[in-house]
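With one protein chain held back, the other chains of the complex are shown just where they sit.
When the chains are written out, they are named A, B and C in that same order, and each has its own residue count from 1.
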Amino acid sequence: MNKTAISLLSLISIFFSIICSSLFADKSDDTLVIAFKREITNLDYHYGTKTEYLILADMIDDSLFYVENDNLSYVPSLASDYKVVNDVTLDVNLKKGVKFHDGAEMTADDVVYTYNFIIKNDKNRRHTKLASWLKNIEKTGPYSVRFNLKEPYANLYNDLYRIKIRKNGIMGTEGNWDDNAQANSLIGVGPYKVVSFDPGVEVVLERNEEYFDGPKGKPAIKNMIVRSIPDMGTQQAELMSGGIHWMYNVKKDVGESMAKNDRINYQLGPSLRIGFLVLDAAGFTGDGHPITDVRVRRALNHAINRESIAKNLIGGPANVVHTACNPVVFGCFQDVTKYEYNPEKAIALLTEAGYPSGFELELWSYRDKEAAQAIVSDLGKVGIKVNLKHGKLAGLNKARKERKIRAYFGTWGSSASPDTATISNIHWRDPSKGDRNLSGDPKVNELMIGAERTLNIDERKKLYAEGLKLIADQAYWVPLWSYSEGVLSSQDIVFNQDADGYPRVWGISWR
Amino acid sequence: MILKTFIKRLVPRVLEDDISLLSPKTVVLRKAISHSGFKFGLLLFISIILLGILGPFFLDISPYQQDLDKRLLPPVWIEGGSWDHLLGTDGNGRDYLSRILSGTRISLTIGIGAALVGMVIGVTLGVIAGYFGGWIDQFVNYILTCQLALPGLLLAMTLVFLIGPSIPVVIIVIGCLHWTLFLVVTRSVTKRIAKLDFVSASNAIGATKLQIIIQDILPGIINQIIVIFTLEVGVAILAEASLSFLGVGIQPPTPSWGLLIAEGKEAIFFQPWLIVLPGIALFLLVVSINMLGDGLRDIMDPKSKLE
Amino acid sequence: MSYSLIINNLEISVKSLIGYKKIVSDFNLTLHPGRKLGIVGESGSGKTLSMLALNRLLPSQIEVTGGSIFFNNKNLNNMEKKEFYREFSGKKISMIFQEPMTALNPVYTIGKQLRQAFLIHNKGISKKLSEERARSMLDAVKLNRIEERMRQYPHQLSGGQRQRVLIALALINEPEILIADEPTTALDVTVQKEILELINELCLNFKMSLIFISHDLGVISKVSDEIIVMKDGKIIEEGLTKKILKSPKKDYTLGLLKCLWKLEKGNPSLYTDKEVPFIEVKNINKEYQLPNRLFSKRKKLSAVEDVSFSVFKGESVAIVGESGSGKTTIAKIINGLEYPDSGEILINNCPINKIDLFERARLIQPIFQDPYSTLNPNHTIGYVISRPLIIQKRFSSKEIYHNAIKMLKLVELPATFFYRFPNQLSGGQRQRVSIARALILEPQLLICDEPTSALDVTIQDQILDLLENLKKKLSITIIIISHDISVVKYLSKRILVIKDGKIVESGFTKEVLENPQSSYTKELLSSVFRIFPPKRNFIN
Partner (left out) sequence: MVVIAVALTLSFITFFLLNVAIDPAQAVAGEEAEALEIEQVRQQYGFDRPILIRYFEWFKAVLTGDLGISYYWNKPVGSLLLERAPETITLALMSVMVTIFIAIPLGICAAINPNSVIDRMCLGVAVSFQAIPNFWLGLVMIIIFSVTFPIFPVSGDKTYFHFILPSIVLGASSVPPVMRLMRTGLLDVMEADYIRTARSNGFFGWKLILNHAMRNALLPVVSVLAVQLGHKFGGSVITESVFSINGLGRLALESILGADIPTVQILVFVFAFTFLILNLLADILNAYLDPRLR
């Protein structure tokens, strides 16, 4: 009985495998396949914060503003033009004739509905945060709206970029919001329409032929499939065997080796992401640790051979960073104290601080394991015995919240937001509101967060300059390097990398 | 050949007719000598240990010493390799031979440590359940079912996640997940021994339960335990590799083999030695331990005859 | 065709580390059609191996290294494996074995096993015909309710029934020779008799010749015309059964017979003390719970039901019954190794559960049946013997050593055994060691649970003598548990016959044996094959 069952099953499986021999998509049927490492589980960007979600949202959705690729500034997208009335009032006029995927025209009603949904959906806190600055929104005409802000907010356009416009009524009505309305199928205004969605597996997209003439431009490729492949090795194998055309987040070594294959292109471009060590200068983990001494923190800055790591491990345009922000973004003042690589000086500083033979330090990290080990090795050379705790982000978050972290190796990507506000907002908050500000210096908080409370560009620049100077002087961080973004693609396609490293995949075209 | 004659000297030659009169230890020793799988496993195991322990003393390169200008050098037999780094370097420019050699110690520490933890748990529960029986046995059985039903790797991940990864944590967590075999075998052997007349005899001469367990039961199960122990060492080493692969194992830069394999993973297409070399080391160690275990099982098994 | 089977100079060896070691040599045998041959010998004498060799069933390390086996002028030794199995196994020569409990495949029905055995030599027979054949065979071995038996699994049958099935299995292809290897040893005496009668009858009906292997001359004498006596792999005597039983030529055969005669005679000199009740057993009951099965409820088995008796100081009392009658459970309860569900046991008027462990150890000691499991294989003999003293913690190590050596002497073992391990000892020596261990605390009561049943006759005899001597020397009380009436007769003054956990008869041994009251005792006695010594006394 056993035997027959087994042979029957095997016959069935062979049968199926013959019928469903796999189909590879390519240029001939105008279908592009790209791979993400992370899983897409929800199409609605408002419910996911990861970069992958943003990329997908930029394909399906559109918002009032957009980050322009060339000089990294916010430009109107669904908005035709806008006017800053005063510090807390913004008038926006909408483009006419923009159509949702179902054919309906987008009007001021849709915009008002979307923003009201965002700020009034109390059930979802993560949600309301997207526009925490917004007092209310008024419809001032069929194609114009007015935003009334609670207080001046500098990073306003970033949020206007991030909030995707939803069709009036599609997410339910006030008090009866439906969070999952657009999770599995989405009606947006973006360059691509959703054909099908298999959560965690793939999203199949088709070009929106009615797409308006916006800053994203009209997409060149008709069909696009976004696949989730969690293992990078598997992604490489897929690319080599032609199963996918495009993958990103590829490290230098892998990318360069892959590029030896004629059919594969490797591009290593700039990225907004920077790396840094956050040090517990305030002594949250307990008083008296060497790291609370500014000389020790400066020694740390001197001890790490950032240039070598940036050049050898990260490569491409990656470079040493001296500030707590990426030099290319708005407000990132560069004329601060710079600590060059100088182990002797580091040892001298340590000796001066009373630690001639170094000390032990627990360093947490969660990303870039190679660089973390390189840092450990460099610090070891000046006598700082580092005990590396490389783990998952959730573990680090928890430990940091419990004030158990003395130093950690963090990175910040700013996902396509070219403004110091994005990184400083989260890292220099008041310690009672966030656990990443370990400086213990209220002045830093005052300057860096204060810069968000004004719309005056010069004023903002001045505040950031002061703040960044203070951070560098006191060596609250060890700013490390900017990252680069590696993209592997098939020779069949043309993909242009942008200055912010944000992959605008809707711009891909066949070669 | 020299080894062979040496070993033969160790064992007194016994006339053919006296085989049944040998003491148990001599019988085991003679079986060991005649068991080729066991000998091979032992030889391999000892050489790996020697390499792992003595190797680092002969290398003047520390496994932690990095040189970012000499990253990803291939081994000496591949074009571009140099004699400075026999097995090439890794992504941080550290000497790979040195890392693999010092990885031996770490992998073995974890393997043996975890198997010890598992043994203590499994044997204790097994002896208690097997000897006392009744509701205690039922309770142990319940714990066993719980453990078996639990997806081990997931629990290990959660646990390491919870406590934070370090060598002792990994050892304890892996050990806590690999005691079932000890328990099952110990329990059944204990049950069998507890029924034998000599246990009743010990009972009748007034021996306490503890005395019976220690003097009568434990010596009877020790053979089986040794065998399972060796097998579990192999399992634990692989479990550590899996944990490291998932990113919750040994902490870098400590060079455990599992971690080396995990780190070399992305380079598998282009710098395959990064994953193949520690893979071979892991494979050899596990094979040698398994052969050792299998050999021990044959040797310790009273049923198996002298061949 | 005058001879059906001739074996010439058969030699069997075991492979070992150094080379081959002969275990059977110069084995010659000639079997006439229709004759019945008995092979007798103690364990390890090579009687079974020779027959396994004939049937190509030797274990893997043991090989035939010389000689020839001719069956109707065909040399079976040189024959191709295929031809042998096709032409001979089960077809010309069949074999039945000692252990009916394990000799049937547990996972197939009786009917299927019979049918398959028939089909292997009769290809293309329809299912109906083969079933018919199976039924007729079950009928031939006198099993009742044949239809039901066909559908049953081995574990649902009793030992005797299984042995009948095995005989049916062996005979289903009407072989010319049946080899029976101790077919009754594992059975209870009452069943033993029936099976022997059946074999005798079937040999006549099927016109088979029979080779019957046994260690028991009594059994052999019932079934064989001729006897071969084997010792240490060699035939030492052969001849007609009647002749050998009357006037054996070799000392060894005589020795075998003497043991039987001695037991038959019984022991006239039973030592008795004043009648002080030393141990009283009052209305004890014990139930066991059978382990759970998947689709059935828990079952209870009543092992001892309302048993009461008492034993007087210096007396020896025997508890007799078949396997499963509950006699061992009683022994364990008296020894404190099990607890009764109800009832009580008084020793010197003191309830046994009130006596502390050490005290009890000095009062009662057990001796067990199986010499191979009674000693911890990991301890030296010296440690085994001295351990009771070590546990009592009242003696110096010197005292302990001297005592242990003394004990070795007492049980007639050399002092050099002190450092040996149990696996280096023979069964009889081990049993002596276990007696030494029991006696070192100088207990007042020995409980011997089948002390000799796992031993060869000659060894059995020595151990019984030893016990007898010790009893005289140390004046201890003995409770002896046995299924063997002759052992009981030799060693005990009083007897309790037990069946299904109940005492069915009790009284003085002599009286009970000569004039049994209950039908069960009568049955027990009638199924013992006695060999009476010749009138002229060989022993003094």
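Here, contacts are C-beta pairs under 8 Å (C-beta built on N, C-alpha and C of every residue); 3 or more make two chains touch, one makes a residue touch a chain.
Keep in mind that what you see is a predicted model, and the values were worked out from it rather than measured.
Counting contacts over the entire complex, the absent chain touches A, B, C.
Listed residues B:Q66, B:N92, B:S242 or B:Q271: the one in touch with the omitted chain is B:S242. Among C:S4, C:N55 or C:S209, only C:N55 touches the chain that is left out of the view. Note that of A:E39, A:E446 or A:D492, the residue touching the chain absent from this view is A:E39. Counting over the whole complex, subunit B has residues 37, 142, 145-146, 148-155, 157-159, 161-162, 234, 238, 241-242, 245-246, 258, 261, 265, 268-269, 275, 279, 282-283, 286-287, 290-291, 294, 307 touching the chain that is not drawn. Panel shows subunit A; residues 2, 6, 9-10, 13, 16-17, 19-22, 39, 41-42, 47, 49, 123, 125-126, 129, 179-180, 183, 198-201, 227-231, 233-234, 237-238, 240-241, 243, 392-395, 397-398, 401, 426, 429, 432-435 of it touch the chain omitted from the view. One chain is missing from the display, and on subunit C it is touched by residues 55-57, 59-60, 81-82, 85-86, 88-91, 94-95, 97, 99, 102-108, 116-117, 120-121, 153, 155, 166, 169-170, 173, 293-296.
Going forward, only the chains that are shown with their structure count from here on.
The touch graph of these protein chains is an open line. Comparing per-chain C-alpha centres with the mean over every protein C-alpha atom, the closest match is chain B. In terms of their C-alpha centroids, the spacing between subunit A and subunit C amounts to 84 Å.
Taking each chain's centre as the mean of its C-alpha atoms, subunit B lies 45 Å from subunit C. For subunit A, the set of residues that touch two or more other chains is empty.
Within the complex, the subunit B residues that touch subunit C are 16-17, 19-24, 30, 34, 196-198, 200-208, 211, 215-216, 219-220, 305-307. Residue ranges of subunit C in contact with subunit B, taken from their complex: 15-19, 21, 61, 332, 335-337, 357-358, 360-361, 364-366, 368-370, 373-379, 387-388, 391-392, 420-421, 423-424, 434, 437-438, 441. Chain contact summary for the complex, subunit B toward subunit A: residues 64-66, 68-69, 71-72, 91-93, 161, 164-165, 247-248, 251-253, 263, 265-271.
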